[in-house]
Every structure is written in structure tokens, then in C-alpha cells.
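Okay, so here's the structure we're looking at.
Left out: one protein chain. Kept in place: all the others.
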Amino acid sequence: MNETVRVTAEQIRRLQFQGARNVAIAAIKALQALAEATKAQTRKDFIAELCDARALLFASRETEPLMRNAVRWIITQVEDSDERKVVELAHLVTVSSENFQKNLAASKERIAEIGAKRIWNGSTILTHCHSSTATHVLWKAKDEGKTFNVICTETRPAFQGRISAKEMISLGVKTTFIVDSAARSFMHDADMVIVGADAITSEGNVVNKIGTAAIALLAHEARKPFYVVSELLKFDPATLYGEYEKIEERSRDEIWKEAPAELTVRNPAFDVTPRDLIHGIICEEGIVSPQSVAEVIHRVYPWVFDS
Amino acid sequence: MNETVRVTAEQIRRLQFQGARNVAIAAIKALQALAEATKAQTRKDFIAELCDARALLFASRETEPLMRNAVRWIITQVEDSDERKVVELAHLVTVSSENFQKNLAASKERIAEIGAKRIWNGSTILTHCHSSTATHVLWKAKDEGKTFNVICTETRPAFQGRISAKEMISLGVKTTFIVDSAARSFMHDADMVIVGADAITSEGNVVNKIGTAAIALLAHEARKPFYVVSELLKFDPATLYGEYEKIEERSRDEIWKEAPAELTVRNPAFDVTPRDLIHGIICEEGIVSPQSVAEVIHRVYPWVFDS
Amino acid sequence: MNETVRVTAEQIRRLQFQGARNVAIAAIKALQALAEATKAQTRKDFIAELCDARALLFASRETEPLMRNAVRWIITQVEDSDERKVVELAHLVTVSSENFQKNLAASKERIAEIGAKRIWNGSTILTHCHSSTATHVLWKAKDEGKTFNVICTETRPAFQGRISAKEMISLGVKTTFIVDSAARSFMHDADMVIVGADAITSEGNVVNKIGTAAIALLAHEARKPFYVVSELLKFDPATLYGEYEKIEERSRDEIWKEAPAELTVRNPAFDVTPRDLIHGIICEEGIVSPQSVAEVIHRVYPWVFDS
Amino acid sequence: MNETVRVTAEQIRRLQFQGARNVAIAAIKALQALAEATKAQTRKDFIAELCDARALLFASRETEPLMRNAVRWIITQVEDSDERKVVELAHLVTVSSENFQKNLAASKERIAEIGAKRIWNGSTILTHCHSSTATHVLWKAKDEGKTFNVICTETRPAFQGRISAKEMISLGVKTTFIVDSAARSFMHDADMVIVGADAITSEGNVVNKIGTAAIALLAHEARKPFYVVSELLKFDPATLYGEYEKIEERSRDEIWKEAPAELTVRNPAFDVTPRDLIHGIICEEGIVSPQSVAEVIHRVYPWVFDS
Amino acid sequence: MNETVRVTAEQIRRLQFQGARNVAIAAIKALQALAEATKAQTRKDFIAELCDARALLFASRETEPLMRNAVRWIITQVEDSDERKVVELAHLVTVSSENFQKNLAASKERIAEIGAKRIWNGSTILTHCHSSTATHVLWKAKDEGKTFNVICTETRPAFQGRISAKEMISLGVKTTFIVDSAARSFMHDADMVIVGADAITSEGNVVNKIGTAAIALLAHEARKPFYVVSELLKFDPATLYGEYEKIEERSRDEIWKEAPAELTVRNPAFDVTPRDLIHGIICEEGIVSPQSVAEVIHRVYPWVFDS
Partner (left out) sequence: MNETVRVTAEQIRRLQFQGARNVAIAAIKALQALAEATKAQTRKDFIAELCDARALLFASRETEPLMRNAVRWIITQVEDSDERKVVELAHLVTVSSENFQKNLAASKERIAEIGAKRIWNGSTILTHCHSSTATHVLWKAKDEGKTFNVICTETRPAFQGRISAKEMISLGVKTTFIVDSAARSFMHDADMVIVGADAITSEGNVVNKIGTAAIALLAHEARKPFYVVSELLKFDPATLYGEYEKIEERSRDEIWKEAPAELTVRNPAFDVTPRDLIHGIICEEGIVSPQSVAEVIHRVYPWVFDS
């Protein structure tokens, strides 16, 4: 096995990359490293190497649909090519990897453009946790000269809301910071909710940081639109075929280090927001209904369903 | 002004008593001290002293309906009496104070008896924050030999859920501990929710620790009964006459000590749970509908409405 | 123990009386028989006899709030009287028993008068199971010359809907008969739902034949008023003090005689309709909100809460 | 029949008095006139005269619960008195009439005091139609120095919203005026809804100007509190006993004078707002839950149920 | 700039065309006139002329998705053609314009055929405002011999409901006419709601005459299906890319000519009906779910997304 792939898989396992996007980029770069270093003599051997790398990377963490889709796409490019020379196929991996990363960057930019149009002068946006895609939307709106307020939940247990709050403050956005439990009290002050996503399921539900689903319910109760901003490739095709999106459970120490030993401390990292609470998914294809998202992906990225 | 009253009012202002019950008892004892030390020569002067004390105690903290009702009741006893001798009226204060405390203790016991009947073997109860009345219900059920599980939310920012969890562990109850945001994920595992109350309004809504209202909504979404356990005297008659129950706002440092200075940190201590999300209020009169609670108080404690 | 009381308790246990009203009347008559045959020499002994009878009758069946309230009321009359002669107390039992029965009959008549006013010419009423109080309302409306239609569900497993349907046909009412599962399909054709009650809880929920709660939800979904007709004395004070209304589970043979032995057949006789799905309880005091029903009983029958 | 009574009944029939309050006052004054002019020689004859007047006044218009309760109360005073002299009984009518009017005025004042406390600086109140009780609340809030905005619906067909808007403008309140259909679009800008009432039913529902119920639903959808301000004596005891509150149907010309003859034009003056959409009824007894309103009246005005 | 284009744009600005369909046809005809009169010598110049015309027409009114899609489609035909001769390209504009109009007419016919099948004998349809597409459906049902009733709201401020009512009367349909506020009272009598559309957003929401969204909520409350009839080309692709559908605000005089000057009169012409309240969109492709409508357009009119 290629050493970079092995090390990268290990690093992913140890959570050394933050955010779905960075995990995906690390895996892509590992495939590139493999392609550059390959000693395979035949197309068949090269594809076998790639498949081994895929297996290792997929096994590194239960759920990372964006990374899986990235790996899947690059290998599909090779498999679909008629090329027989390994050097050309390796080059194809490089090109595909770069293309994928460009596509990711373009998607983020496109989402920011689209999402920023939803923010009007004087509006207040509530957000939960930290999503670089979501804060990029807010950056874009600010950059366009819009004035708005943001409410950040602190997002226990890891306090990622503090990262969001600091980013907003550094943009010069008037920002309010609350505990997660106060979301209902402050929903009256919000005009909309914007959150990111870790995964999208085939039914149109969204997996995101624990607490997101409750905030969606509170937004619905108060007739405030709840937007998810997400690259379409966060879609997990495994859910189409019946798998539940796995919900990672993290260390009890994140919640309470000195907890009595007899106490069961549960620390799921994510929850599932039902599609009916989501006003729209803001993705690189525009603002789409969550109910149609699987069909959107069939239209735009049909290869996602290939393996 | 009587020194004990003055000091007590100051201590209440500085939050040196924990919980509505302890605040009420401190105020009662201050009235007792005043009665014992009074130098008033006439009924009129004595009542004037009591009224001054009342004004000071009421001013000590925006909202403490139980304390206010206690003070109100004791002074009403004096005002309603035909007695003219100050020594007898002072004695009446002492007796009334003791009666009030006995009534409080009896209510807590009665609520525990009633509430414990709702807990069945093998059931799971989700609770939020720490309420001595609520945990007394659970203690009672355990004491009666019932086996059940408890899910405690940590209850940011002050982590009172840890107190509840430790109490449950010490009772030998199997207990699960989660962040507040995880309440929706674990609502599936709960058979009911039991929380305490800080105040009850005339419309039948319940003021309790921030986050309670969202949990009530989540319980409703999942068709799980949501019970409030509370002495009836947490009812605030001021709400009947139009006042909003004041929501105390506490220090930003409780939430984030190193928060950027430009950040607005908001820390309301309570929120308001709408009556339609409450299955029943478990009080000393039994399990009553929240919609009828003001009429129950008219029947049981009509003097609450006197001043 | 008085023989009639013993036999009656046994007959109640064996379900030889149909309907809450008939069970109550049988118990009342047993107390009358006891009073007529008593050999007690002192008030104290006579009351002891009555209390023994009460214990036996209450033990005969888990839940019969109307019967329990009847027995409770008659014995309260004796206990509250200052009379010391047994013969007079026995007479008091007889008089009280007759009064209670008269009150029951008057309540039924009053409910019919009130309920019939809600039925307009050309309306369609959906009903579930068979309740003599409910069909008496329909009889009254017909008797007043109103023309209306009725939809009866068959009410598995015991098909009591057939009794209702036959009664309606015999009144000359145009009647439609459906399986229980078809209630949602026919809710569009109904203008209101009227059902009886087996018990009313302190929170204002109503215990009635299995299937009632689902029909209430369907009526709510279609914005059709759902009425419960019931004597107030179906209220069960035990629920006020925390007890769950017991839900009788009947024989599996009622559902499927030849069911495979390994199959668990569950046959609860009743379910609990939440108060928020009930438009009004039509009782002898008028049409009252379910949320206020416990306070109505405190006003009209305060002795219900005495024991 | 007394001429004033006869004329007044005729004027009520012809809608020559505007608003439930003015109709009630006219009827009261007619009874006073009857009492002053009576030629009855005996208590019995005087009461018979009063009862005839009642019959005539009640027949003048289908639904006027406040007027009916007023007449009912005055006659009850006479019937309950032991006095036998007609001159004294006539005096009693005068005194009772004045008392009733004083009570009405005091209720309106009390409601304004209570309601005004719910209005905070900077808040926006949406109102429908014109209710002198509702605008008195707003006047009171303004009089107390509060700054707030009002949104008035025009209230077709009779455009009473224009009266409300003019009153608000004359108070110096910043006011927005919209068509009835735009209520949902502007609900986002409102912090609460305040409307009056024409009648209150025993189940706790409120009869008010057509369109009120839809606005209540829209407020509920947007989690905005919906208040009804009303004297308790708008309660209609006939609804307790099964009668539907009659919904007056007014002339088609109010809607469309040149409507084609074949067109059925329907013009119901009122609709019924379900209790579950009402946050609270602001009445002279305070802010009460609609579910408990019949019990509140039993406590405060028990004579309402007498006839 | 071509004179017809200039004049047409001006006429559109001045609202001299009634209804989205007529605005679209006027713009199409302006392009035809431009093509017939063009003096362009090169393909490039001709396309530039078309683009200038597009800019002018698009600027004429904030929102007219059907007109914009029409213009977009015709210009796309030219741009996609390989033809270089201006005369041929001009002819292509003519042909495309005619085709577009034929397609519009065919869509209307197709919608009528499909929609009419939903109407059954004896049913009652509630409609709001006037939509020629909606009344064409009703005409078709009548033409097929069906008997049904219609309820028309008057539709303030411009009373377009009167146009609908007159059309229905002239068809011989039994029609009821009500104020907008009475929709909830008459929803019980309706079997379904049918309305038109001004625009459809990418999330599947529908922009239509002010008041539509509230009626949709009322239909939902009463479990009555709410249909939107609309050509798919009312879809506004700008919403996909984040733009809010602009809501035109019209003159205050339409509402109240003599309104006090200090009064803010707001007159938005449209509101947005959320997709979850819409049973189905009846379009030329059949009855589709609103959630899928953007994908339907991707399938049928992919060029809509091109510019």
C-alpha cells in the first residue's frame, strides 16, 4: 500500500483533519500521491491499487460522504477511460484530483453567491455550530455591503459556536452569543436560520451537528425559514440503498471529564433534520427542495450512484 | 427597618439563597425575626413595619413568586385578625410562618407521592436542570421500589444537570447524561419528561430554566407526556393583572469568560413553556390541567389575589 | 358480609352488568339491600359494615369510576349525618340511593337536551362503539323532529357499533356502517363526532372504547368538532392523585379464537383521548371544556374528592 | 307594554345602536324607564311587567349576550329581593341599572390597565375590526407613555378598520393599514394580536367579527400571542346549554350592491375563534385561559346561569 | 432601439396588459416586430439588438417570469442556431414566437383537461382572485357536463373575485360570493380550492394574489386539497439562484383613497404560499408535487436555466 494513503487514512481515523471538506481534500491528495508513485505496470494493476486505497480510506471513518464521493469520482474517471497506459492513467488521477478540488472551491463560491442573496439589510441570521460554507455565505453578504446581525449558539460540547462568533466579530458583524438551550427564546429575533451539513440522505433529510434538528423545529414553530447550505456531494448514496447514515459517537470526556463512572454519558456528534423542516438546500445548483435533492444529484452527478 | 430583614433582602439580592424554596424560607424567617424584635406599640405601627419589610423584600429580586406569596400570606393573617395587641400579632406572625413552612414541606411530600405514581417499572424519565421537587418525585418512586432510568441534560450554562445526575447515581438509578442539544435524539428513549418550575402564569404557562420550552416542544413532537412538578404557590398573581413574568438575565461570564468584548452575550435564566405543551401540573392538589391552574388557586389559596 | 353485596361484587367481577351505569346501579342496590338487612346496633358498626361493602365492591373491578363515586357518595351521606340511630341511617342509605339514581337519570336526560341542540337538520354525526348516553342524544334530536344521518363504526372486537346501527335504523335515521379503519375516509362526510366515555381523568382526558383516540385525531385533522357526552361522575378522582386510569385487557378470544398459540394477542378495551382533541364534554352542567372538568366537579360534586 | 321598552326593542332590531355595550345600555335604560313609569300594584305584577319587557328585548336580536346578561341581572335583583312594595322594587331597578353601568365602565377601565401592561415599548400590535375595548387598551398604553406601532386590517365589508386606524392616528400612534388578506404577510412584523369579542361560549371559543378566526390561525402559525379583550359578561350561557351562538347574516348589499341577481352573496357578520388559538382572554378578572372562562364566570357572576 | 419594443416595454411598465399571459404575448410580439424591422447586417448585430430588447423588456417590470422565460426562449433559439443569415434568423424569431404562443395556448388547454378531471359532480370549489387558467378549468368541467358549485372571494383591493363570479354565473354555475375574511367560515362547504399563480419558485413555493397563502393554510386546517393551476413557465429561475421573488407593491389609493396622510397604507399585490400547503400543481405536464417542480422544468424546459 502506498505510504501516503496509509498515513492519510490513519490521520483521518484520528480526526486530524477538521471538516468534511478537509478530509476529502486529504484523501484526494493521497490518491494523487499514489498515482505519482505507482509502480503498476498494467491498467489492471493500477486500478487494483486504487481500489485498495479506496478500501483503506473508506474504512478510516464511518461517515464522510464528501470524501467517499471524491474518491469514487476519481476512480470512476480512470475506470471509464479507454486509456491503457499507466502513466496516462496516473496523469488522469492528477487531473481529476485537481478538477475535483476546483469543483469544490467553485461550489463553495457559488453557494456563497446564491445564499448571500437571501440575506437582506437589517436581517438577523441564527446559526448553529461552525460551518465554513455557512460563514462563507455570511462573508459574501458582508462583502457585498449588506448590514445584518448574527446569533450564534455556543454548540456544546466543543463550543464551535465560538469560532463562528469570532469570525463574525472579525467581519464587523453585530453578533449575539447564546447557549444552545436559548435558541427558542431568540428565535423571535431571527429572520432565518442558516446551517451547514455533514451529510444528506436520499429521503432529503440532513445530518448535521447535534442540536440542528431541534433548531429546525423551533424555526418551523415560529415560521422562520431554515436553510441548509451544502455542496451536493455531501449526499450519501448509501442511504439510498437503505443504510442509515451513521451517527458518530464521541468521547464522554468532551462533555464531562469528572463524570461519575457509573453515569452513562452519551455524546452523538450529529442528528438528523427531517426534510419537512428545511425551507431549502442552498447548493451549487441553486436553492432546491430537500425532497428533490436525490433527483438533482442524479441529474448533476450521476456517477455518485455507480458503485 | 429591622436588621434581619435588611440583611436578608440584601442576601436575596446577591443570590445567596439557592432555589425559590430557600428564598421564600429566608424571607419568612426575616419576618419572624422582625416580629420577635418589634418595638411597635400599636397594631397600626406593627402592620406598617410589616409592610415596610414587605416592600424591601419584594424589591430584592424581580421575580420570586413563592417568596412573595409567602410574605403576602403572613401579612394577610395579621391584617385579617381582629386582635389589637402587638404581642399577639407578633405571635401570629410566628405561628403563620411556621404554618407556611409546614405547608411547603407537606406540598413537596404530596407532590412526590402523586408524581411517583406516574412512574412505572422500566420507564425512562427525561429531566432538565435540577429541581429538588422533581428529584424528590424520583426519590419517592425509587423508595417505593420502582426501577426506572433517568436522562439528564447538562443544562448550560451552570451545569445543574450534573447535580441531578449525581443525585440519581447516588439513588442507584441508571442514568444517562447528554448535552442540551441532544434532547431530540434521546426523546425516543424517554417515556415522559418531568421538570420543575420557577413561576406559573395566569394563562397556565410555566416559567422554568432556559431550555425547558424547547424540550416541551420536542416531547410534544414525539407524543411523550411533559409534566411540571410545582407547588401551587409558584403561581404569580401579577401575571393575572397583565405583568409579564420577568426573565432574569445573568452574567455573560457564566457562558464565556473570554468572549470578545464586541460580542453581545445574552444569558436569560428562564424561558416560558406554553400551556398546550404541558400534559399536567403535578401539585399538592393533584395533577391539574395548566389551563385551570388559576382557578385551582382561587379555590385553594384565594388570598393570593388579595393584594 | 351482606349476601347481596357479596353476590353483586361477584357479578360485577364476572362482567354480568353491561355499561358503567348498570354497574353503578347494581352496587347502589346492593348497599340498599345491606341497609335494609343490617343487624348493626350502633352508628359505628353500621358505618363499618358500609365500609366493608365498599371495599368489596371497589375490589370487584379495576376501574368503574361511576360506581365508585356512587358508593362514595352514599356512604358520605351517612358519615356526614349527625343521626345516631341505625334505623334512620339505614333509611338515609335508601333515600340517598334513590336520589343518586334519580340524579343519574336526570343527568342523562339533561345531556340529551343539551346535546340534541348541537345537531342540526341535514347534519351527519359519526359515532364509535355504543353509548346509551350518546344514542339518547340522537334519540332526543330525532324526537324533536330533526333529520340527520349517522355513521357508525363497527367497533371491533365486540361489534358494539352494530347495536348503535340497529338503534338508529329503528329510529328511522339514515345510517351508514363502516369498518373502524374507514373512519378517515368517511370523516369528510361527517359534520361532527359524538362518543360516550368510560372515565374522565383529572387532566381532562377521556377514557373510552379502544379506537376513540384515533377517531378524535382524525376529526381534528379534518376540523370537525369531537364531542364527548358523559355524566360528570365518570370522573375518576384517583387520577387526580397520580393513578393512571387502568385500561382493562380482555380475552384474546374476542379477537381471534384460532390464533396460533405463539402469537401474542393484545386486547385493551379502552384508550385515552387527549383533551386537546375534544371540542367539549357535554355533561349535566352543560358543554364544558375538558381542561376545566376537574374544577367543574369541585364546584358541583365536591364530595368526590373526599376519600 | 311600556313604550320606551317597545321603542328600544325596535331600535335594537333596526341596529340603531352600535356595539354590544351600547345595545346593553339602551336595554338597561328601557328597564329603568319601565320602572319609573310602572303602574303595577303588586310585586307580582311588577315582575310580570319586567318579564314581558325581557321577552321583548330578547326577541329584538338573535345574539347580544351582554344585553341579555344585563337584563337578566337586573331582574334577578328584583326577584331575589324580599321587598314587597313596588315603589321600592322600582327603585331597586334604578339602582341596579346604575350599578350595572358602573360595573361595565369599571370593567373597561380594568381591562385597559391590564392589557396595557402587555404592550412594550417598540412593539407592534395587529388588530382587526374596531373594538372600543381593544382601542381603549391601546389608548391606555399610549397614555402611559409607551411607544408602539399598530397594524389595522380594513375589515370588509364595513371597513371598521378605518375607524381603528383613525383613532390610532389621532393618538399619534404609527399605524399601518392593510387589506384583510394581507394579514399573513404582515404577521411577521407583528409582536401580538389584540381583538375584541362579541360573545364567549362555554367551551371557551370567541365569537367576533368575520375574519378573526383566520387571523388567530395565522398568529398561531407565526408563534405570535393572540389576545381577546372582553368583559366577562359577553359570555353567553345559552351556549353552555347546547345552543350554538347565532351568527348574524347581514345584507348582501354591504358586499356588492350591483352583484348579479343569480349570485348568492353570503355575509355572516361573525366567526368563531377556537380556544386553542387564544393566548389569553383579558377581562376584568385579569388574563385568563379561554378554557377556564366558564368557571371564572361561575365564580364571579354566578347569577348568569340562573335563568 | 426598435420602436415597438420601446413602446411595449413602456406599456408593460404602466400595467396596460392584464395578466402574466398577456404581458408575455405583448413582449413576444415586440420581438417579432423587431425581427421584421431589423436592419442588422450580421448575426452578431442581430443578436445584440435582441439582447438590448431583452434588457429593456426585463427592466419594464420587476417580476414577470412568464414574459422573461418567453423572451429567454426565443433568443436562445437564435443563439443556438448555426444560421448566419440575418433574414433567416429573423424568420426564426417569427417562428419561435408563434411556437411559443401555440405552446402557451396548448398548455392552457391541457391544464383545463387535467384539472377538470379533479372536479366531480356535486362538488364545491373555492377560488380566490381571478385566474383565466383557473376559470378555464372550471369552464372545461362545465363543458363536460359536470354540475358543481363555486365559492368566490371578492379579493380586495381590486375585487377581481367579481370577474370570476360573473364568469361563473355566465356559465350557469351556482356561485356564492363572500368577503376574503369569510374564507374560513365557508371552507367547510368547499371540497377543494383551485387558484392560479403569478410565479413559482425553485423551492416549490407559489407566488399569487395577496390572500392566497392564508387560504392555503385554511384549506390545510380543514383537510381540503389546495391546487395551483399554472403553466410551468411561470417558474422563475432567478429564485433558484437565490433571488427572492419580488413582491410588487401597488398604490395606496387602491385600498383607501381618503386615508389620513399620516397613515401608512401597505398594498403588496402578492404573497407566497409554502409548498407544504399545496396538494399539487396542475400544469401542462400533469399534476406534479410542488417539491419536484424545479426538476420537472429541468426535464421539460432545460433552456430556462441557460441565462
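Chains: A, B, C, D and E, in written order; residue numbering restarts at 1 for each.
Basically, a residue touches a chain if its C-beta (ideal position, glycine included) is under 8 Å from a C-beta of that chain, and two chains touch if they have at least 3 such contacts.
Computed from a predicted model, the values in this text were never measured in an experiment.
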> Which visible chains touch the chain that is not shown?
Replying inline: A, B, C, E
> Which is it among C:Ile47, C:Val95 or C:Ala214 that touches the chain not included here?
Replying inline: C:Ala214
> Considering the whole complex, which of A:Asp52, A:Glu203 or A:Glu254 touches the chain not shown?
Replying inline: A:Glu203
> Of A:Glu109, A:Glu243 or A:Asp306, which one is in contact with the hidden chain?
Replying inline: A:Glu243
> Which listed residue (E:Arg6, E:His91, E:Lys117 or E:Arg266) would be found touching the missing chain in the intact complex?
Replying inline: E:Lys117
> List the chain A residues touching the unshown chain?
Replying inline: 202-204, 239-244, 275-276, 289-292, 294-295, 298
> Where does chain C touch the missing chain, residue by residue?
Replying inline: 154-157, 162, 165-166, 169, 174-186, 209-211, 213-214, 217-218, 221, 255-256, 259-260, 262-268, 271
> Contacts of chain E with the missing chain: which residues?
Replying inline: 113-118, 276, 279-280, 282, 285-289, 291-292, 295-296, 299
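Convention: only the chains that are shown with their structure count from here on.
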> So which of A-B, D-E or A-D is the twin of C-E, meaning more than half of its contact pairs are the same residue numbers?
Replying inline: A-D
> So which chain is farthest from chain D, going by the mean of the CA atoms in each chain?
Replying inline: A
>> Quick check: how many Å separate the C-alpha centres of chain A and chain C?
In response: 58
> Can you list the chain A residues in contact with two or more other chains?
Replying inline: 221
> So that we know how the chains sit together, what is the shape of their touch graph: line, ring, star, complete or other?
Replying inline: other
>> Judged by the touch rule stated earlier, which pairs of chains are there in contact?
In response: A-B, A-D, A-E, B-C, B-D, C-D, C-E, D-E
